[in-house]
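The other protein chains are all here in position, but one chain of the complex has been omitted.
Letters are used for the chains, namely A, B, C and D, taken in the order the chains are written, and counting of residues starts over at 1 for each.
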Amino acid sequence: MSALILISVLGVVVLYLGLFSGSRSGKALLAPVAVIGLLGALALSITKWHMDVPMFGGMVQFDAVSIAFNCALVVITMLIFLFGIDYYERMTDHVAEHYALMLFSLVGGFLLTSYTNLLVLFLGIEILSIPLYILAGGKKKSLRSGEASFKYFLLGSFATAFFLMGIALIYGVTASFDLARVQEYASTNAEHPHMLFVLGLFFAVVGLSFKVAAAPFHFWSPDVYEGAPTLVTAFMSTVVKTAAFAAFYRFVSLTALPAALMQALLVMTVVTLLVGNIVALRQSNFKRLMAYSSIAHSGFLLMALLSGSVMTAQVLFYYTFTYALATVGLFIILTLAKRAANGNESIDIFRGLFRANPWLAIVTMVLLLSLAGIPLTAGFVAKYQVFLLAIGAGFIKVSVFAVVMALVGIYYYVLVIREAFTPAEDGRSPVLVVTPLNWLVITLCGLSALLFGAMPWLVSI
Amino acid sequence: MEPVVSAIRAVPLEHYVYLSFVLFSIGLAGALFRRNTIIILMCLELMFNSVNLLLAAFSAHHSDPSGQVFVFFIMLVAAAEVTVGLAILVMMKRNVDSVDVNQLNRLKW
Amino acid sequence: MVSFDMLGKWCWLVPAFPLAGALINAALRRKLGANVAGGLATLMTALSFVVSALLFFGHDPAVTPVKVVKLFDWIRVAGMDIGFAFQLDALSLTMMMIVTGIGTLIHLYSVGYMHDDKRVASFFAMLNLFTFAMLLLVMGSNYVITFIGWEGVGLCSYLLIGFWYTNPEYNYAARKAFVMNRIGDVGVVLALCLLFSLFGTLDYTSIMDQASGFGAGNPLIVGATLLLFVGAMGKSAQIPLFTWLPDAMAGPTPVSALIHAATMVTAGIFLVVRSSVLFELAPFTQDVVLYVGVGTALLAASIGLFQNDIKKVLAYSTVSQLGYMFAALGLGAYSAGMFHVTTHAFFKALLFLGAGSVIHALGGEQDIRKMGGLKGVTKITHWTFLAGTLAISGIFPFSGFFSKDSILANAFAHSPVVYALLLLGALMTAFYMFRLLFLTFWGSYRGTAHPHESPLVITLPLMVLAVLSVLGGLLNLPHLFGGHEAMKHYLATAAEGIHNESLHLSASTEWILMGLSTGLVVLTIVYAYGLFVKKTTLDGAPAQMPALKRLIAEKWRIDELYAFLFEKPYGWLSTQFARVGEDRIFVPLMNGVGNLTLRAGKVARRLQTGNASFYLFAMVAGIIVFLLITLYGG
Amino acid sequence: MELLILLLLPFLTATLLMVVRPTAAAKHIALGSTLLSLGLVLWLWYNWTGTAVVAVNADWFPQWGMRLVLGYDGVGLLMLLLTTAVFPFIIAAGYKQNLQHPSMVNALLLYTQTFLLGVFMAQNAFLFYICYELSLVPLFFLLLYWGGERRRAITVRFFIYTLLGGLALLFAIAYCVVQEPTHNADFSALANLALSPDTQVWLFWALFLAFAIKLPMFPFHSWQPDTYTMAPLQGTMVLGGVMLKMGLYGTLKFVFPIVPEGVVYWRDTVIVLSLVGALYAGVIAFRQRDLKRLVAYSSLGHVGVLTAGLFAWNSYGVSGSLYQAFAHAVLVIGLFYIVGAVKDRTGTSELGAMGGLKLKTPRLAALFLLVVLNAVALPLTQSFVGEWLMFNGLWQRDGWFALLAVITIVLGAIYMLYAYQRVMLGPDKWQLEMADADRSDHLYLVPLIAVSLVLGIHPAPILDLVNAPVQQMIDLFTVTH
Partner (left out) sequence: MQYLFYLFAAISILSALFVVSAKSPINSVIALIVCFLSIAGHYILLNAQFLAMVHIIVYTGAIMVLFLFVIMLLNLNQSSEPQKKMVTRIAAVISGGLFLLTLLAAVRHGIGIAPHNATFDPGVGLVRSVGMSLFQEFLLPFEVSSVLFLSAMVGALMLAKKDAPSNAPTPYIGSPDTVAAMPPTMDAPDQPNV
């Protein structure tokens, strides 16, 4: 809780600092302050590890799972901020706002990991999203940025409407927003739940599925990922995704979903896997590619989510965290390559990377392999665990399908690797400027992908 | 207070539910229907309000205040969203001199 | 005289010597001069001949009918133990004598014959290697060891046929020989598998013991023997696998003499005699053997009638003689068969070497139409060749007479028809052999080269072989002539089949038969004399011949037939598999799946139209669908 | 301990090469390391008591069955021997053809060796899988950088196709681990989870697909010829020499113990497919225009018989198949080396353009011939022993299988001798001067030939090695029936 407060305050502080950010020094101050604050938040969350009690009259409860997720969120945000120092070097105005907004949406993330009341869930989602609507439009002069922002906003609030409808119906049946009560109701009449209750759960799930970009509610994500500033995209595809899945998990685990709804969700999983992987095959723009790949990963995560095993939280946490680390690293590398390629975002800007900067190329390979799920990387262990859960839950056909889709996935990651390791035709390979800090962050991501792959128990609740 | 009670009890809950469903659907249809983004935003507001109505009805039905509190929060959020939405709209209008949804198709495939 | 048992332990020396020779010659093939290499090779063969001779004469079948000398375990897995062991008994010893004895002579001959060749050392290496392999074949104490030799001789024959490797046709002939042998080997391998699954072992001795347990006509035994015979067909050039042997004449003449006349081609007969027990149990197979043998004898002889290449004539005669031997085996007259093997080894080797001497004398000329009148120049060659010819034609008292006669006698005992056919074959043999003799040595010289007699190193083997082919008959002199069929009784100790032989013909019948055949043969010779000495009639190109004769002269067009039936289709099949199977089916299938997925991606990404209201549509649609699933699907 | 050293030696050497990037010394270093590991394995062999060894046995991530278990039984030792014996030759093959960035090439090769060794000493399904997949990665780069034309496409295709099998295997492993009460993925544990026959019948393919593709077995072979032809010589050697043995070994380790019922159900199908494939490949090889491609198809043919022999599932078939695995490795290395040697001299591997090379290079011709003899399974060469055993094994299963299998040796004779003739014999087609096989060529080929002959005459060492595990397999069958 204190971590949450700290972060909110931190946001305000950063905003104030923003007043002086006209001067370079003021701007240079922002990220360090934010990072230090986040470190503090991290410390606070960890120290509160065992305060596993309902707070604020059953509004939130920081149990182990939520704490773990919170820590993950904070760590990832820190990495992004560390890169931000370099990223916002070129940007003049609203830098402070960017940091502040990310922090605010982090607050939303915290709520999502720890809510025990539908109202908090709702507020969490909104607090997470609204700053992102703005951040997506962060590059005000860029048409694509604006478009991304608007699409995100439009579709987002549309989904919110459904989500609210869902909550309203749940309330109508259970006469409460307290998940404990909801669960009680669900368990008491599990065999014949009230039609409106099912309806309500369904709409709520729709809202959440939108947040995790599950097909067919995924349409926003490719456009938004592509249009938004790269850093924001990184933030969205990592922090937001993690938080959203935490929320989803909490919702599913706290309100036992009826079988019929499970069925629908399984179908949704299959569709998500299909769309994500198949469409990603033909992407030339790397950011879009990452968007689709993240959709695909949502598919795998949904599989784990639905398995409803005792290990689900653990697996989800491992998967999202390692996925986030890999993604952050890749987006940073992308930004660097993009600069070198003068603003071009397509895959072939990686060509000749190995010549230009072997280490970077190798890290890229590791990260991509991790996303692809090749052994010894974290991504592999993650996928393997997902399969175990799915098979354990008896989704044999679905997991067979998932296996095939994983193969498809490997294909487009391998294509990028191939680019990175084929020398450029004219022999002139891009010149990447890598500041030590970036190098550090990237290396961290790469090593963690290997480390967590080799020692999975390091990332466990 | 008796008349009030009788009045509230007189109108069956179903009718409130139906009404809010209808409003919701109208809003939804409108959101799909129109190209003018402003009006789409209005339709969203309409959908929110249908939910509000539903919540209020339920809260009255259960005579439990939390429903109304929730409505209160929804209003807050709606206000915030509209603010942001309109801001985005303004920015958009400034960039591409239009508020037509179909003009927004640079990002695709 | 060292005792047999003691010496027996050293029997591995017999193959070891030639192997050593082969290795040395191969290793130092660039260093050694022609004479050194040849001398070495000959010496090695001679040494192994000496050892075999010691063994042979030291061997007393009454005391030790069979001696198995095991060297080491070869293939041993659970349930299968194949030892690397040699078996010394009458049969193997006899064959060893033939192989090493004639081998030595031919090596000696080659020293002279191959003197001027650049790769003489390699030649002798291969020749030694062949001797080694052949010895393994005859000495092996189980089928697998025999099979080693079996394949080894095939390899050497391949190498030696293609010895002059710059000539594509020779290479083709070599490959043809090897492949056809391989086809036969399929039969052998399968037979071995079957026998192993039947007996749980492949040792000759234990199979002999267990065989009695099977009733006559047992289908499995029949199958096994048939498969074995397939192998024999390949190796011994029987119908349908005989076409390689005439082509094999591409090799140097000594090779033809040693491999394709005296030894290797008789391996088939050896195998059958080795397995005589089994064949005894399979009457059906015996009939097959008989008829294939007779057929081959006639077919080959008929082709031999009109051949003009001196070596081709001899080649076809070899095929037909082999046919005779198989006929004998088919009749159950194994001893007769082996006897004919022996005598045939003598006179056919002699004839080939003679032919080689002639070719050598004429500087490489092989067409008999360009020869003639050589008996004036090459006296020794002529006389020895004459001896050989008489022997093969079966004139008393030459060796061929006895061997062929015993076969004919058995044939008559079996059925007069077979007898008649074989007799016809004999007459044809006499005809084409004398045609060959007359056209080559008699009459007047029709060629251009300057013939000269070959050196002693070449003629010496001729003389030795001539003596053998004259006196060879004594080895198995029948009772009629006061002999007591020594060879038969000797071999009977080794081969069950021979033991069971019984020929019931009254002496008078035998006299008549002999008289008949001899008389007819003489008549044929006279006819040939009239045809080729009085007025030397030479065949022109086959084109002008009458149809039937032309067909025969063109070898019944069997090569063309095979080419049409097998070679072309196989090539076609190969290309089609590559073109259709790979390029049209499998690879496209693999790529197709991938491309399909990619295309699906191309299509699916169109869904992302970029139009926000469409996204709204999609969401609503999705919601409705999932709602329906939730409400009614679950 | 030795196993860890064995595993680390190539890995560290490779990393060293990666970091230091020597150009001249690279191949020497690599060769040294491979020879060392060979020595190590020989030492293991020398100390081999006949009982399976488990050297390392540690928990890793046990809750999902990921444990570090290293060890080897007879078969494993054979495979280790094979790998370490073959790799010096693979490295040495690099001496002749100087590729760019030798340190990279050798490093990648050594990485491959590491993971291959890992595969053969892993006693935990999971560990096995990891090494199995990882061994692909270095190869991927080897092919991608140093391959022939169309390498970009073919490499990715090969990678994906192989991974298809890999993922199927992963799925199967996951399935088994879930079924296993203690979630233990050790082979020992998986061996005695008794799945229901129906399950085994479908699970068989999930398990076998990976190996069927790796081998490759007939309908899954289509990646192989292109890849072999395109790959750089050393890559091809790795693929044909060692990689495909993983398929054999994996089948032995996974398929038979875990789904015996499935094997019983499918074995005839597999045998028929493999044999059909063998014949198919044998026929195709005859008319191939490219020597390397011809050898690729010949390897395909051999592998077909190999697989069939394994699935005959009796002592002859299995031990024959394992023996043949070794023989095939030796053979393939030799053949590909000769292909390379010929290409170095003539600058092409087009059969059409060849002929009469023997006139220029008699020694090379002789060596080639000796290798060919092994290829056509002539008795007293290694291949014969294996083939002979397999034929018997197949005969025990069904005479017709044996017939099909035996026919392959005829086809082998046809295309091998044809290839030999086209390249070496006939009138001289090359007016240019070219060097005969020199000392290094002899140093390379003579040992291979010697091995093939010695083991052909005295196969006992290998056969005794695999005797016990094979017996276990057979017992497995008798238990099942």
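Just so we're on the same page, a residue touches a chain if its C-beta (ideal position, glycine included) is under 8 Å from a C-beta of that chain, and two chains touch if they have at least 3 such contacts.
Note that the structure is predicted; figures quoted are calculated from it, not measured.
Counted over the whole complex, the shown chains touched by the missing one are A, B, C. Residue A:229 is the one among A:37, A:193 or A:229 that touches the chain missing from this view.
Looking at subunit B, the residues touching the absent chain are 1, 3-11, 13-19, 21-30, 32-36, 38-39, 41-43, 45-46, 49, 52-53, 56-57, 59-66, 68-69, 71-73, 75-84, 86-91, 93-97, 99-100, 102-103, 105-106, 108. Taking the complete complex into account, residues 613, 617, 620-621, 623-624, 627-628, 631 of subunit C touch the chain not shown. Not every partner is drawn; the one left out touches subunit A at residues 8, 11-12, 15, 55-57, 59-60, 87, 90-94, 97, 100-101, 104-105, 107-108, 111, 117, 119-120, 123, 126-127, 130-131, 133-134, 137, 139-145, 149, 172-173, 175-176, 194-196, 198-199, 229-231, 335, 338-339, 342-346.
Heads up, the rule we're going with is that only the chains that are shown with their structure count from here on.
Chain pairs A-D and A-B differ in how many C-beta pairs they share in contact, with the greater number at A-B.
Separation between the centroids of subunit A and subunit B, computed from CA atoms only, is 28 Å.
Centres computed as Cα averages put subunit B at a distance of 99 Å from subunit C. Residue positions of subunit A with contacts to 2 or more other chains are 150-151, 154, 158, 222-223. Multi-chain contact residues, meaning those touching two or more other chains, occur in subunit D at positions 160.
Of all residues in subunit C, only 597-598, 600-602, 604-605, 607-608, 610, 612, 614-616, 618-619, 621-623, 626-627, 629-631, 633-634 touch subunit A in the complex they form. Taken together, the subunit A residues at the contact with subunit D in this complex read 311, 369, 374-376, 380-381, 384-385, 387-388, 391-392, 396, 399-400, 403-404, 406-407, 410-411, 414-415, 418, 421-422, 455-457.
On subunit B, the positions that touch subunit A within their shared complex are 17, 20, 24, 27-28, 31, 37, 40, 44, 47-48, 50-51, 54-55, 58-59, 61-62, 64, 66-67, 69-70, 73-74, 77, 80-81, 84-85, 87-89, 91-92, 95-96, 101, 104, 106-109.
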